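Please read through the structure below; I'll follow up with questions.
Note that this complex is displayed minus one protein chain, with the remaining chains in position.
A and B label the chains in the order they appear, each numbered from 1.
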Amino acid sequence: MLLSTRDLTKTFPGTKALDAVNFDLKAGEVHALLGENGAGKSTLVKCLTGAYRRDSGDILFDGRPVFPQSTLEAQAIGIGTVYQEVNLLPNLTVAENLTLGHQPRRFGMIRPRAMQALAEEMLQGYGIDIDVRRQLDSCSVAVQQIVAIARAVHLSGRVLILDEPTASLDAREVAMLFDVVRGLRDRGLGIIFISHFLDQVFEISDRLTVLRNGRHIATHPVADLDRMQLITAMLSHELQHTTSHRLQRSADTSGDAIRFTGVGRRGRIAPFDLTVRPGEVIGMAGLLRSGRTESAEVLFGAVSSDSGTVTDARGAVDLHNPRSAIAAGFGFAPEDRKTDGIVAELTVRENIILALQARQGWARPIRYAEQLRIADDYIARLDIRTPDAEKPVGLLSGGNQQKVILARWLATHPRFLILDEPTRGIDIGAHAEILRLIEEVVARGMSILVISSELDELVAVSHRVIVVRDRTHVAELTGADVDSDRILRAIADPHASAEVAA
Amino acid sequence: MNVHALPLYATILIFLLAYAICIVQFPAMLSTRVIGNLLTDNAFLGIVAVGMTVVIISGGIDLSVGSVIAFSGVFIAVLLRDTGLHPAAVFALLLVVTTAFGAAMGGMIHVLAMPPFIVTLAGMFLARGAGYMLSIDSVPIDHPAYEAMQRAYYVMPGGGRLTLLGVVMLLSVGIGMIVLHRTRFGTNTYALGGGEATARLMGVAVGRTTMMVYAFSGFMAGLAGIAFSVYTSAGYPLATVGVELNAIAAVVIGGTLLAGGSGYMFGTLIGVLTMGLIQTYIVFDGSLSSWWTKIVIGALLLLFIMLQKGLLRLRVSA
Partner (left out) sequence: MTAARKLLRRIAPQLITLVAVILLVSLYYPDFYKVVLVNDRLVGIPIDVLKRCAPVALLAIGMTLVIATRGIDLSVGTVMAICGAAAAWSIDQGYGLWGALAIAGAAGLVCGVWNGILVAVLGIQPIVATLILMVAGRGIAQLITNGTILTFDSDAFSYLGSGTLIGVPVPTVIWILTGIAVGLLVRRTALGLLIEAIGVNLRASTLAGINSKVLLIAVYVASGLCAAMAGIIATADIRGADANNAGLWLELDAILAVVIGGNSPLGGRFSIVASLLGALIIQTINTGILLAGFPSEFNLVIKAVLVIVILVLQSPRLMLLQDPVHLPFLRKRAAPTPPAEVRK
């Protein structure tokens, strides 16, 4: 084995990011690493590259235990990484990027010609023919990726980790990249390939490993699997028995529905229709980057739609930015709590009343006593674990931060609440409470759109489920059709269920 | 074509255009005398702008340089007055002090993880305060070596004088070009300005590079202080107030991105000369008021900042 982990474990406050993971990489193979957000892929990669220190377990390189403390040390051992956000400097030339830190010098001065020659030599066999004196950001993303690979291979040479390298490439560029990857594999490198594009995984990989919730689920040769089995391993807990619906599946169809007609945004999500009825939970399923978060952003005005109309019983609804969406009674709990959700230094109380206060306007402040009442009310109702309402929210655990953001929106009494992965990365207890909360508010007439990778969860709470694939809404399942099996099939099969597309 | 060189071309074009306008209006400005004076009068600004260019390309800013120049003048004058040291020894001592001062600021910026703006603001107060502590009044310098340095010039065809100061300034720019474009330190500086986190991932020693960047700026500020003391034959703690602003303006007008990561040393030279040219034009005109210099420089700043912003947009959308 070229590189393996034995019982690798890594814990963060509140979550076990890696739970005794065993993973093997052979020389001369492309090994895909799969799993949804929070499954533990990036934690595993960061442990391998020294960005994180593991809690326990071993990393074996050529059978010998290694302890990389930094990316540079990992590189020296022989493990190189190329991230999705190209980790090169856009303001330097291709040659400078390739040779940074080991430029050929004479008397302390860089020899430009020798540097170019070295860079050209490093790029040999990668099938790209570019002027290495060009600035990196004038090259296409595919070329940048290949340059990053060439640098990583040159510096480490044994193991190459490719973390979502194809996320922003078009089909031709992907083909070009894969040629490079195959060439490296044939030279005997071990390559770990992380991608959310299953077609690409099937095309390039020899074996694949699935992680879920920090645990190793399965490792198989790619030839032994089909898409359905793979997606099942990634998403579903128990495909065999279809989770029963706990909700009454009779949403109020007469009331004041919000109708989205042909809304979308070029390059992010194809135009789609959606009718949101009071008291209804709409589930949205799809793999990461399939267009589900993009749909939510368009629905909330975080990214304004460049087509279509939105109406309700009173007429047109203005959704050109979050403020107008909030004025229309919308709320949005984003997937990335840290950057898009919490205001870390402000207190729990201030975070909870923030949206309500923003909607009321600065001139009509909520009295302190009232703020405290609202905050304490939601702290009690959502069981937010905090000593008091005056603790900075950045010091709470992830699950409690999520509840604070839910409280922020519930305090505005929205009629339509969009929850993007509301249960991601939070412990089981908080998980159940959030699902219970959804049922509770829906019973009082609120409409909810839930985006989730956990299909059982979607099936349990949703009246209907929309399936998103390749930035398009491809299917809508209602009534008895809402079950994990059907959702999986719609996600997996590029051809089926097009006829029920919304 | 390299879009990042566009601001440099724009700088050169604006300078040539401005010079052409000057010549059309005042044919006398087409002479080596004017050019010689331009170089001599702006020597200390050009030298300090070399250091500032490196700092700004690294993504930082150094507000202390004006004060360091004033401190240097006083330091030299007092030491020459009170000790028997030869100017050369005093110069060497001074350069050690100012370089160490810069390195200390760079170290603080890195260790405290505080904005360079605030740290060098403290350095600005400290350097000027130290100057005052040495002497509150202007101290004249009267040394044969100074006279020799002031009289050292080469008469160019046309009668213009290429003075020692002018030569030192051009040499500084030359050294700056080599340091920035031909050393690993220079590449690391660009790397830092391009993205500190990425630079660290790629193996750049961020702390050491930050210290060296500000040490270089401190060295150049000390050298500019020497040039300024030769130019004025005195050391005065109240001198060169606000020179840091002129240096920043010259760097930006020279086409360097104020946010860091992009720029050319040669552009800074042109930026300094452009600013000098505006002043010369106003002197030649005689009827124009001096404040137009500031307004025109402000407008040029705006122009270049917008140009850079536009290029950035272009890059993001491309």
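General observations
Going forward, a contact is a pair of C-beta atoms (placed from the backbone, for glycine too) under 8 Å apart; a residue touches a chain by one contact, two chains touch by 3 or more.
Remember, predicted model here, so these are calculated numbers, not experimental data.
Listed residues B:I136, B:V155 or B:A205: the one in touch with the omitted chain is B:I136. Note that of A:R408, A:R469 or A:R486, the residue touching the chain absent from this view is A:R408. Within the full complex, the residue among B:M108, B:V179, B:L192 or B:A234 touching the omitted chain is B:M108. For the chain missing from the display, the contacting residue among B:H4, B:R128 or B:R161 is B:R128, taking the whole complex into account.
Only one residue from B:I14, B:V54, B:V68 or B:V119 touches the chain missing from this view: B:V119. The missing chain lies against chain B, touching residues 61, 108, 111-115, 117-119, 121-126, 128-130, 132-133, 136, 197, 237, 241, 245, 248-249, 258-259, 289-295, 297-299, 301-302, 305-306, 309, 316. Mapped onto chain A, contacts with the missing chain fall at residues 168, 267, 297, 300, 302-303, 322-323, 326-327, 332, 334, 338-346, 350, 354-355, 357-366, 368, 394-395, 408.
Definition applied: only the chains that are shown with their structure count from here on.
Between chain A and chain B the centroid-to-centroid distance comes to 47 Å (mean Cα coordinates, whole Å). Chain A makes touch with chain B in their complex at residues 71-72, 75, 87-92, 96-97, 100-101, 103, 105, 108-110, 112, 134-135, 137-138. Of all residues in chain B, those touching chain A in their complex are 2-4, 178, 182-184, 187-188, 190-191, 193-195, 198-199, 201-204, 261-262, 315.
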